[in-house]
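The complex is shown incomplete by one protein chain, all other protein chains being positioned as in the whole.
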Amino acid sequence: MLAPHRESPPPLPAPRVDTATPSPGVKRHAVFLVPLLDRWLVFAPLLRLAALVNEPAARALRSGEGLRGPGLLSELVDRLRRPPASVPRPLDGEVCPSFLGIMPTRGCNLACVYCNFGGPSADKVDMEPKVAVAAVDWMAERLVRASRRDFQVHFFGGEPFISPDVVDIVVHRVRQQAARHDLVPYLGASTNGVFSESRAQFIGDYFDRVVLSLDGPPEFHDRHRPALQGRPSFEVVSRTAKQLGRMPVDLCLRACITDDSVGEVEGITRWMIESFRPAAVSLESLTPGVLAARAGLEVPDPYRFAIHCIGAYRLAARMGVRAVYCAAETERPRLSFCPVGTDALIVSPEGRLSACYLLPEDWRARGLDMDVGRVDADGRVSIDAVALDRARTLPLGKPRCERCFCQWTCAGGCHVNQTPPGCSDRYTAFCIQTRLVTACLLLRDLGGEDLADELLGDRRAMERVGEHAWDPVDIGTTEAWGGIEDRVAAARPSLPYGGASERPRSTIAEGLAWLG
Amino acid sequence: MTDYRVGRGVRWSVGRVTLTLADAKGNVRTLRYPEAAVFDLVSRGRPFAKVVSLTAHILSLDAAGAEALVRSTLEEWADGGFLERV
Partner (left out) sequence: MANISLTSTCNRTCSFCFARDALEAHGPLRGHMPLDRVERALAFLARSRVPEARLLGGEPTLHPDFDRIVERALELGLRLLVFSGGLIPERALRRLEAVPEASLSVLLNVASPATGRTHEVARQLEVFRRLGSKVVLGLTIDSPGIDPSFLLPLIDEHGLGRTVRLGLAHPVLSGSNGYLHPRHYAEVGRRVTEFGLRAKERGVRLDFDCGWVPCMFPDGALDALGLTSAEVGLRCSPMLDLLPDGRVISCYPLAAQGAEMLGESHDAGWMRSRFSKRQKADRVFTLYRDCEDCRWRGRGECSGGCLSASLGRVRQQDFTVAVPRSA
């Protein structure tokens, strides 16, 4: 069964996938065919190519017959068979993290009703300063060895800014090491925004990007994210957002969308842009869980989410700001949805080095181990090569994704929550909305906004996209390319959120091909 | 006890790895590390003992070394007119 959402007809049958023993070697595909109204979307993410074809052309692509000869179809096939310039592949060799995550504490000063990190009951132990310094120094040394200059450090929590000493030490140690080694420091943080104006000023001056959680106007935000003892937090978070919006830092406002707020997404987006002047607005749908259910919150219907998410994208684009739905990363192909597999390393308060910032008990519940090493208070950093390799290849083991055209763009979602056996082997609400949003963004890039409108206004057509059983189509690319696995490239891992500084250099689609 | 107060008209802005300081007379000073860290901590009102302990960690100094550094830096800024002795 699909994850719960309203108004859905029975899902279309999907091929059963053996999820009992997920294999790291799940096959990846190069070209996909997705039904879009009365046409088909051809999508080759590694080539940054998309096209729309009619039914006869789609049949020809599937059967392999009639692909030769004069005409647009043959031209399309020729383009699809050109080997890509690069293919993302698992990292190997010495680790040089894409970014260093610092988790000064798991403690938090809010009691968000859906938080799976423990909130006020989480362990409030602060990271030892020597551990923080050792991690920073190790990262700097790695960058120098790899001849890289970008020194990216991102603070997570809990709420990182309730450990101000650790933050101050790390910020200045990073800057000092950057100055010493001619590196360029980039500081980021994910935060709830509940801190003083003085701290906000420091963040605004020293940080490059901040992801601030704000679920909307008070009627949503205070219901979802109350302070301790149930007190509202909107006023202080809003003050922080206004202050940071005026300052040099790139502010990304992240809203968690529920079934109650999904109909207001465009309004929330507009209000955020007008009120706070962010660089980006990030929309996430509520992750289903016991805590959320207990609070009476429900996951939004994925079809409604897709409709309003695209509405928000358009509105934000008109206002010159980025809207981001993290799973619909159409600008460059990737192997992983999140830091896992990108060599990003998160240092926990107790000195563990991990590939993931979720709670260890959540990994273990899925039979996963995301630890890859340790940072000791005496300054030693040790990496377990086997564990690192396991983390690097974990994103490959997503059997449900094999049939999905988003395998290179979404790359499977959270490896803990969206990977069997941690979830259904059939498309979840997350999958459906991701497929729809991605399809609409590709249509946008093809100049087909009107088609996207038509799709979003047709529930049956949306369901065909959302639940299409098998997207990959083999048009002989494997032979032409010599195998995807053989293509060697260093893919630049992306940060876990979109931001104004991550400006894409090329669009995914190269043109609109009308055939027949 | 020697107290210091920021000089009248002293302003600053944060660079990528530096801090630019300017006084009312137009004298400009670029603070690099370790000075930039000390300035940030004192300008945000951190108590002296905290400034010393954080500086010790930032620069991997022992407590005595950090305290000596902070004291001498404050004195130097006072000599340069960016701080006033109170």
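Order of writing sets the chain letters: A and B. Residues in each chain are counted from 1.
Keep this in mind: a contact is a pair of C-beta atoms (placed from the backbone, for glycine too) under 8 Å apart; a residue touches a chain by one contact, two chains touch by 3 or more.
Not measured: the values here are computed from a predicted model.
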item	value
In subunit B, positions touching the absent partner	1-6, 9-16, 18, 20, 22, 25-28, 42-45, 47-48, 51, 67, 71, 74, 83, 86
Positions on subunit A contacted by the hidden chain, ascending	201, 205, 245-246, 248, 250, 277, 279, 317-321, 500, 503
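By definition in this document, only the chains that are shown with their structure count from here on.
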item	value
Separation of subunit A from subunit B, taking each centre as the mean of its C-alpha atoms, in whole Å	40
Of subunit B, residues touching subunit A in the complex	13-14, 16-18, 32-34, 36-37, 40-41, 44-45, 50, 54, 57-60
Touch list for subunit A against partner subunit B, complex	129-130, 132-133, 165, 168-169, 172-173, 175-176, 178-180, 184-185, 198, 202, 205-206
